[in-house]
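See below for the structure under consideration.
Apart from one protein chain that is not included, each protein chain of the complex appears where it belongs.
And then subunit A:
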Amino acid sequence: MKTILRKARAVLLPLLLVGGCTTAQAATLNIFACEPEWGALAQELGGDNVDVFTATTALQDPHHIQARPSLIAKMRKADLLICTGAGLESGWLPLLLRQSGNSKVQPGKPGYFEATRYVETLDKPQSVDRSHGDVHPGGNPHIQTSPHNISKVAAALLPLLQQLDADNSAAYQQRADDFSQRWQAAMQRWETKAAPLRGVAVVVHHRSWSYLQQWLGLKEVATLEPKPGVPASAGHLAEVLQQLDAQPARMIIRAAYQDGRADEWLADKTGLPAIALPFTVGGSEQAQDLFSLYDDTISRLLDGLAP
């Protein structure tokens, strides 16, 4: 009996110590961000008061992620979950939430934050039917392609951070004010710089850019995917090619994670530049934070415009 107890202690004590250490370190707010843009925003607003884990990279399709063990383990320790919502993560987030064993981040709790709930989503379908492809009842989820949306999400996120980590409330406010000032200035700079893009016709790979188009006044004339999430087929590409005769475009744009073969094919046929935009933080070498994300996006678009 004694030896069993001793053995149990030998096993349990280190476990308890590990547990103790992790809680001692958890003075910072643990944030689980579903996509890189929200990880970057949380870092902007939280600074040293937050520890941000980003579940996906810019080179992964956020629709198609699996509920991997590593993600479950990360969510177990999260104080706050920041995701896009609008069905973008519906294949994996509910499963992660159920398996995470973490009550703080369940839907309905303050630790559960869906960014799309704080912006007006575009492309909301009139009817929802899978024969239309991968449509989202809540509207187009790719809201991070407009900096105005980033502002709105930041404004919604600030009071939440302050509520969850009241001790550092003033620090969040200060960082948010600072971010907001820099962001407003950057937006003016981007809008001036991007003026030549107004009215420019583009072919898009997937409907990833609705918010960017609205912001900069780009005009979407065709999509390479015949329906959202359905890969481009030879037949559909031929149609797009014909359509471009009647309604010319200036460039073909896609997100960094998207397969560029159809884009390159069309570029080859039409002589239009096929451009991979970072889409989110980390999607190109230059796009290292939210500011450089838009800097790089706009300079790539302008490069596409140059003859």
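Keep this in mind: a residue touches a chain if its C-beta (ideal position, glycine included) is under 8 Å from a C-beta of that chain, and two chains touch if they have at least 3 such contacts; residues count from 1.
Operating definition for what follows: contacts and distances are computed from a predicted model.
Candidate names were "4Fe-4S dicluster domain-containing protein", "Cytochrome c oxidase subunit III", "Twin-arginine translocation pathway signal protein" or "Porin", and the UniProt protein name of the unshown chain is "Porin".
Only one of A:N102, A:S146, A:Q213 or A:S284 touches the chain withheld from this view, namely A:N102.
Considering A:T84, A:S146 or A:Q162, the position touching the chain not shown turns out to be A:Q162 (whole complex). Listed here are the subunit A residues that touch the chain not shown: 18-19, 22, 56-57, 59-61, 64-70, 72-73, 76-77, 87, 90-92, 94-95, 98-103, 106, 108, 110, 114, 117-121, 130, 133-134, 138, 155-160, 162-163, 166, 169-170, 173-174, 177-178, 181, 229-231, 257, 259.
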